[in-house]
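Report on the structure given below.
Every protein chain but one is kept in place in this view of the complex.
Just so it is clear, A and B label the chains in written order, and each chain counts residues from 1 on its own.
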Amino acid sequence: MAEGARTVTALAVRGLQKAFGGLRVTSDVDLSVAPGERRLIIGQNGAGKTTLFNLITGELKPDRGTIHLFERDITRVPSRRRAHLGIARTYQIITLFPRDTLLRNVALALLGLTSLRWNPFVRLERQTALLARAREVLAQVALDHLADRPLAQTSYGERRRVEIAMALAQNPRVLLLDEPFAGLSIEERQDVRALVKGIPRDVTIVMIEHDMDTALDFAERITVLHFGEVVVEGTRAEVAAHPRTKEIYFAD
Amino acid sequence: MKRWTLAAVLAILATVPLWVSGTFYVNIASQILLYAIFALGVNVLAGYAGLVSLGHAGLFGIAAYTAAKILGAGGGHVTVAAAALATTVVVSAAFAVLALRGTGLGFVMITVALGQIVWGVAYRWIGLTNGDNGISIVARPSPFGLALATPRSFYWATFVVFLVAIASMAAFVGSPFGAAVRGTRDQPRRMTALGYNVWMIRFVAFLFSGFWSGVAGLLYLYYNQFVSPQAVALTASAEALLMVISGGTGTLLGPIVGAALVVVIKNVASAYIERWNFVLGAIFVGIVVFMPEGLVPGTVRVWRRGRGR
Partner (left out) sequence: MSLWLLLAVNSVTLGGLLFLLSVGFSLIFGLMKIPNLAHGSFFMLGAYLSTTLIARGVDFWTAAIVSGLGVAVFGGVVERFILRRLPGAELAQVLVTLGLSFMVADVCLMVWTGDPIRIDTPAALRGATSLMGRGFPTYRLAISLIALIFAAGLWALLERTRLGAMIRAGVDDPAMARVVGIRVSRLFTMVFCLGAWLAGFAGVIGGPILSVYPGLDGEMLPLALVVVILGGSGSLLGSLVGSFIVGFLYNFGQAMFPELAYVVLFLPMLIVLVVRPQGLFGRQAV
């Protein structure tokens, strides 16, 4: 380690490009998120926000550019290994396991990082430590009272929280939240807002959101994407005052 | 509730030769058991992994043919079983690597092609398989000196294998790996993001499924003392799938019920109707259109509705 202060970035994306056919979805994107930071990514529909997340988690392969997680180059690391390195995400459209209980859903998330997931001999029901931990995670999102309820019998708001629980279960270093407030009522938004605020600082959070009111409160730094490019980046105040922001958001 | 039903069914099955009269019916019961093992194997992929295979008769048949050839060459029964199952697992691995290149329907298509290739080999490579004439074996095995030539003794031996199969399936289903397999069926994308190796999970499930299909094939050979390309035809794979979907995928009882249904209908129908294939096809179309979730869940649904829930 060099002497003196050396800042480590939690997540660094450099020169990221992705095109589908002739359409450039991600255009030369640079992003640097500091450890513990709360970063908000905004932009209109189609600006390439979710695509950016898909590139970071490895679901999509970039045409060009690099991705570094805590200074480690993960550009070539297969998607399934990135969870083991500390990246977790939620999805814009709820992608949970509908036939299982909430407890089972979270248990699956916990299992994913352990070697137990290859074991065909023991009974999952008997893994008390794992299941207890799953209940703890559900408690973190205030859903432990519904742990044994099948997912199909829960409300949309509850499922949004389970989405977050799945990601938190894996003790990520970097958490990617894709529109966590989408479709929620005002009360539900409060709950999720409080939840996200309560996440400790050893987790770096990058959030995509549409609902500015809820999200601005959360953000320390904001990145604005437009047609796949980063057009504005800075603190909340800087971005709010920037002429391009006003252009993009008040143009139509 | 489900566990008691399963236990009750097993208890009934254990005593079949005691209260069923006539060797014909005991033989039917033996067939039900061996096909139930086959259906349970197919269900591992179709029901739990969400991968529908129409080529599993190929694996079933490879076990039967391998066993028949080695027996014919004078191999002992233990060698035969080991070699047949080993071969089946190796071929399952090859099937899996190819079929998993396709997703969803592509997977189905590739398994059809693979199954048909095995059939084509069984039918045309007369030097190896005796073609349409099939291969006969002289006698059933006598493990530990117990002769399995009588219908009753064969039934009980098959039942023991069936119990092992059920126990193995139950363990698989209730295990963390089983949960992972079901996860890849429901949300493969998320499973990858959670750190699971979806391809490897599917591959291993395929091997497990192929192994039990091979066991069923072995039992089939010993039951019939004969194997022909008929056993590897597309209709055979379709029947296995029918057993799974008619009983209901995703449960342990479903494939057993489905196997019983198909075997009984087939045997009864053959006595009265010459056109079993037509009936098979019509049942397929009927179930798919009217009761897509299968008979066991479908019946439960109707029963619940009747009780006013």
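What we mean here is this: a residue touches a chain if its C-beta (ideal position, glycine included) is under 8 Å from a C-beta of that chain, and two chains touch if they have at least 3 such contacts.
Note that this is a predicted model, so its numbers are computed, not measured.
Enquirer: What are the shown chains in contact with the chain that isn't displayed?
Expert: By the stated touch criterion, the chain not on view contacts B.
Enquirer: Which of these touches the unseen chain: B:L6, B:L98 or B:A170?
Expert: B:L98
Enquirer: Pick out which of B:F38, B:F60, B:W119 or B:F159 touches the chain that's been left out of the picture.
Expert: For the chain that is not drawn, the touching residue is B:W119.
Enquirer: Determine which one of B:G75, B:G174 or B:G281 touches the chain that has been left out.
Expert: If we include the chain that is not displayed, B:G281 is the one touching it.
Enquirer: Just checking the interface: what residues of chain B touch the absent partner chain?
Expert: 52, 54, 97-98, 101-106, 108-110, 112-113, 116-117, 119-121, 124-128, 233-235, 238, 241, 245, 275, 277-278, 280-285, 288-289, 292
Simple rule for what comes next: only the chains that are shown with their structure count from here on.
Enquirer: Taking each chain's centre as the mean position of its Cα atoms, how many Å separate chain A from chain B?
Expert: 43
Enquirer: What does chain A use to touch chain B in their complex?
Expert: 57, 59, 79-84, 88-89, 91, 95-99, 104, 107-109, 111-113, 116-125, 127, 166, 170
Enquirer: Can you name the residues of chain B that touch chain A in the complex?
Expert: 171-172, 174-180, 182-183, 186-187, 189-198, 208
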